[in-house]
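Reviewing the structure listed below.
A single protein chain has been omitted from the complex, and every remaining protein chain is retained in its original position.
Right after this comes chain A.
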Amino acid sequence: MVISPLRRKVLRDLRRLGAQALAIALVLAAGVATLILGNGALDALTETRARYYADSRFADVFADLTRAPIALIDEIELIDGVLQAEGRIVKVGLLDLPAMAEPGSVLFVSLPGEGGLNRLHLRRGRMPDPLSADEVVVSEGFADARGLGPGDRLPVLMNGQRRELRLTGTAFSPEFIYALGPGDIMPDPRRFGIVWMPRHGLESAFDLRGSVSSVVAKLVPGANEAAVIEKIDRLLAPYGGAGAEGREDQVSHAFLDAEIKQLGAMVKVLPPIFLLVAAMLVNMTLMRLVALEREQIGLLKAIGYGSRAIAMHYVEFVLAIALAGIAIGLVAGAWLGAGMAQMYARFFSFPFLVFSRDPQVYGLAAVVTLGAAVAGAVRAARSVVALPPAVAMTPPAPVAYRRNGGWLRRLLGLRQTGLMVARHLWRWPLRTGSSVLGIAMAVAILVASLWSFGSIEHMIHVTFGRSERHDAQIVFGDPLPASAAFDARTLPGVMVVEPFRAVTARLSHRNLSRKLTIIGKPPEPHLSRTVAPDLRPMAMPEAGLILSEALAEALDVRPGDLVEVEVLEGPRPVLVLPVSGLSVGYVGLSVAMDIGALNRIMREGAMISGVNLQLDPALQSDFYAAARETPRTGFVGVRELTVNRFRETLADNITIMVTVYVALAGIIAVGVVYNSARIALSEQGRELASLRVLGFTRSEVAGILYRELAAVVLIAQPLGWLIGYAIAQAMVAAFSSDLYRVSLVIGREVFAVASLAVLAAALVSAALIRGRINRLDMIEVLKTRE
């Protein structure tokens, strides 16, 4: 095969400019990798979820109720749009493991019937014998975390009764991909598991013979979900129906959705940054290469090569770099993608993970990257075409500089070498601007990833430091008379008791509505406080509601507005209440009011749903043991465990993400600084060598180049902070959902760390270029014109 001379030149240019080409290729690779990783993970999650939902016949509508006869299911199936309905028993119970001091809970769910909904995917062992009273399957995550397997025993408290269940296997369920325990804000499989057992066992344990406490329904494709929900609600209302909800409000589904939304945001933000920076680098480098090879271009044109062929030659050079970048990016993306899939597998309970190596994603990444690289090459290629051969053959006219900014020079007290730096930067504003923007992007990526640590600490501080200050919370199985608070006071270690009432209700304003739990609190709560946006605790108003900002936004209300409250339990009163104030809150939507006012609305007397407690730390385990024994205890929440789990989970995930981001930002910073340095050196090599001849030392000469880089890097910092702040703001908006609200708290240390990391990368590049400065050939430079 004969390689054309121009193509051979491409290969030699690549070898000669190897390090620069590699730096550009790496930035491109980062773009490709994030594109593949993001899209791959997005596809993996979406695909896996879709396939799993379909395989397991995941329900579309979910409704909890107190108890209803099983015959009601037939009526629900008759509703227009309902394909299939299934009645179940779903109840909370307590774990009674002797090796476990801290309280844990389980959710008992009756096994889906033959051909039923939300089918289990058996991972180990076998399904329970339908006739057995104590055989169960538990969720795989829980079994894993507790080291349980088929044949093991599981002591639990069901409806206050101690029972010992036998595990026959472990399973996954589409309903609990994200298995959140009661009162928790992060899944903690050590302290919360799902226990599936044949329904007759649950019927007898919870005294629900012939009844159901939960209904799930699958809809006909294209059915009107809202209409179905309304009809189901009407049917269930007499049986304590707490309001049916669609899939989008189902906890596990909603959390998965939030994750998918976040990934989607990442895919939109990161790859474009890398591709933009890479295009700028290609542009800078190629413009310089064309300037250096002016005479060669003239010669090629003079001997008869067409402008197009020569321009293509330079584009080919870029394409070669792009292909290298794509190859590296594809491998890195696939590798990181596999790692991310594992992270998901740990976090979400899927029986399988479809990590599709979708050729479309790879193809798209390749095409977009090639496009970015070629776009970067366009300006240089155009200048090649525009160069007339006769002009190209003569050396370029000396670069014309202008005097300006004399005041600035006097202000900075610049010496001549400083002036060289300033004028050189000023002479090519576009290129200087590109370098500044490139570095700024590196800083921005760091700011946009590092802020999350501070925000999470702020969130923890507000939620658990200012607001939920209790050590433990007991939630009763059913509301009890207020005197139950005195019983709680007698438990060992309890120092302060604060009761609360929780009532499920639907809040509506115009056409907006949300189903949630109204919490009734004492007028001046001490342990579970409602906190204003300025973080001051709020007193409960006599009649009105205090909405969290997120809820106020969701309902589009302001203090003073009226909202319709439709209580979904007990006597189900419907009334209109004023919004008395707004509170701050980051987890879920919340609404609080005076417990007395709430009880008056309910017309059931002074009832409480549970108590918040302050404990004597020395007696904590005694308390746990005693609380478990108390028959009325639905479950026990422990603040410390919740906070720890929250921190642990987020720290794990965020640390991984931040590591990836830091590496990516480093690639950008090194790529931009190194390329800028090489270009500056190539342009000013002659001047710098002349200075060496004049008696400037190597350090002084290197200093000139370094000052230029330093100026670019320093100017980029505030810009990077600004862009990073904007990206962080966009991320906050993208991440915020009804489940979570993220507060944008960026401390000074975030900016400092981002800048230091980028400065470190810049220093590495500076060190890489030092050898070339030392080797400047003083003699060569004197003999030749540029």
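Simple rule for what comes next: contacts are C-beta pairs under 8 Å (C-beta built on N, C-alpha and C of every residue); 3 or more make two chains touch, one makes a residue touch a chain; residues count from 1.
The definition used in the following text is that contacts and distances are computed from a predicted model.
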- line: By UniProt, of "RNA polymerase sigma-70 factor (ECF subfamily)", "Phosphonate C-P lyase system protein PhnH", "ABC transporter ATP-binding protein" or "TldD/PmbA family protein", the chain left out is "ABC transporter ATP-binding protein"
- prompt: Touching the left-out chain: which of A:Val385, A:Leu512, A:Ala543 or A:Val693?
  reply: A:Val693
Query: Which residue among A:Thr417, A:Thr649, A:Ser682 or A:Gln729 touches the omitted chain?
result: A:Thr417
- prompt: Of the residues listed, A:Ala54, A:Ala543 or A:Met778, which one is in contact with the missing chain?
  reply: A:Met778
Task: Please give every residue of chain A in contact with the chain that is not shown.
output: 397-403, 415-417, 419-420, 423-424, 427, 686-687, 690-698, 700, 778-779, 781-785
